[in-house]
Every structure is written in structure tokens, then in C-alpha cells.
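A single protein chain has been removed from this complex, and every other one stays in its place.
Per-chain residue numbering starts at 1, and chain names A and B are given in the order in which the chains are listed.
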Amino acid sequence: MMTLISIVEIVISVLLVVLAFLAINSKSLIKSVMFLSSLSMLAVIGFVLMKAPDVAVTEAVIGSGLVTSLFVFTLLAVRKVGKKI
Amino acid sequence: MLQYAAIVLLMLGLYGLLTQRNIIKIIISLNILEIGLNLFIVSVGFVDGGLAPIFTSVNNSSNLVFVDPLPQALVLTAIVIGVGTTALGLALAKNIYQKYGTFEIDEMGEE
Partner (left out) sequence: MKNFLALVFTLFLGFMIITALSNNEAFPKYGEADVSTRVSQKYLDRSVNGNPGEIIFREATNLESGPANTVTAIVADYRSFDTLGEVTVLFISSLGVALLLGSTKQRRMELDFHPNFMLKVGSRALFGIILMTGIYISIHGHLTPGGGFPGGTMIASSMLLLYLADDEFRAKIKGFKILESAAGSAYVIIGLLGLLIGSYFLENLLNNGVLGYLFSAGMIPIIYVLIGLKVGSEISGVIDNFLTEESV
């Protein structure tokens, strides 16, 4: 617990596990999709901490721009956004 | 510490894949499983105090200590294949809703 980097690493690890548990056990579908999007953003910070810039750029563009928008377009076609399924 | 978080993400994704009843939740659990797996593979090649594997004008010789670049190249391919799988799964889910009217796999009767 000495340096700033190890404190950031522990906080990111705990947040990753909590967000994944919330994404699986939540009642409405649109909340699960938003938790998945923020989980992907925290994984980008994890990749930067492990000194992998190529993987971080690829995961940032794909996780935020593409997968989230595909999920939202599927739920929009169903028209039950926000209600209990 | 990040390696243990990746293993817990793997376990959570697998548990969601085995027990959930909604098709969208199954695809979300598959995505969580893939994020955990990619984090685990990159963490096998990490060296404490190493540099990112690019030659720049600051790190300009090959006698320095670099991080392992081979797991990063394999994970680059795996992320893109995960996107392809998710897109095809969501197209199937949209067609299932138009035919049966629901996303739960218990309520899809015989047509």
C-alpha cells in the first residue's frame, strides 16, 4: 500500500468485481447494459496499468462505441426499455 | 491483484452463462467472460518495471527490459472476434423477439 499505483490497482480490481456482480443480478435490461459499458471502460484502465497500449486502444474503441450501441439498438426495437422484463 | 480480479470475472461470467433465463442476459454474461479472459491473458506477460514494447526516441535501444509482446498480439485478435460473436447473437435475439414476442426461454411455447 505504499505507492499511488498500487492503491489505484486495488480500487480498480474491487470495482471490476462489484460492477460484474451488479450487471448479472439487476432486474432491468438497460441497467445491465450500462453496467457492462462501464465495466469495459475500467478494463481499459487495467490494460494501461499492465503496459499494453495496443490492446487498450482497441478495447476502448470497441467497448464504448460498438457493443453498447448494438445492445441499445436491439432494446430500442423491442420498446421495453426501462420496464421490468 | 489484477490477475485475481480477472479470475473472479471469469467465474462470474461462467455462472451467469449457466443460470440466466433471459437471452440478453446470456449475451451480457458472454461479454463479461471475454473481458475477464483477455485481462488474464495479458497479465501472464507482465514484467514489473518493464516498458511498453515500442521503440521510441526515448526508449531507443534493445537492451532495455520490455513487457512480453506476444500475449498482447493474441488478445488483439480475440477482442475483434468477440465483437463478431456479439453482433451475430444480437441479430438472432432480434429475430427471436419478432417471432415469439418474448425474450425469456421459458415462455417460448411451440408454434
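Rule of thumb we're sticking to: contacts are C-beta pairs under 8 Å (C-beta built on N, C-alpha and C of every residue); 3 or more make two chains touch, one makes a residue touch a chain.
All figures in this text were calculated on a predicted structure; none of them were measured in a lab.
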Task = Identify the residues of chain B touching the omitted chain, counting contacts across the whole complex.
result = 1-4, 7-8, 10-11, 14-15, 18-19, 43-48, 50, 52-57, 60-63, 65-70, 72-73, 76-77, 80-81, 84-85, 87-88, 90-92, 94-95
Inquiry  = To test your reading of the contact rule: which positions on chain A touch the chain that is missing from view?
reply    = 53-54, 56-58, 60-62, 65-66, 69-70, 73-74, 76-77
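One rule holds in what follows: only the chains that are shown with their structure count from here on.
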Separation of chain A from chain B, taking each centre as the mean of its C-alpha atoms, in whole Å = 11
Key: Residues of chain B touching chain A in the complex   = 1-2, 4-5, 8-9, 12-13, 15-16, 20, 22, 24-25, 28-29, 31-32, 35-36, 38-39, 42-43, 46, 50-52, 54, 67, 72, 75-76, 79-80, 83, 86-87, 90, 93-94, 97, 103-104
Query = Where on chain A is chain B touching in the complex?
reply = 6, 9-10, 12-14, 16-17, 20-21, 23-24, 29, 32-33, 36, 39-40, 43, 46-47, 49-55, 58-59, 62, 66-67, 70-71, 74-75, 77-78, 85
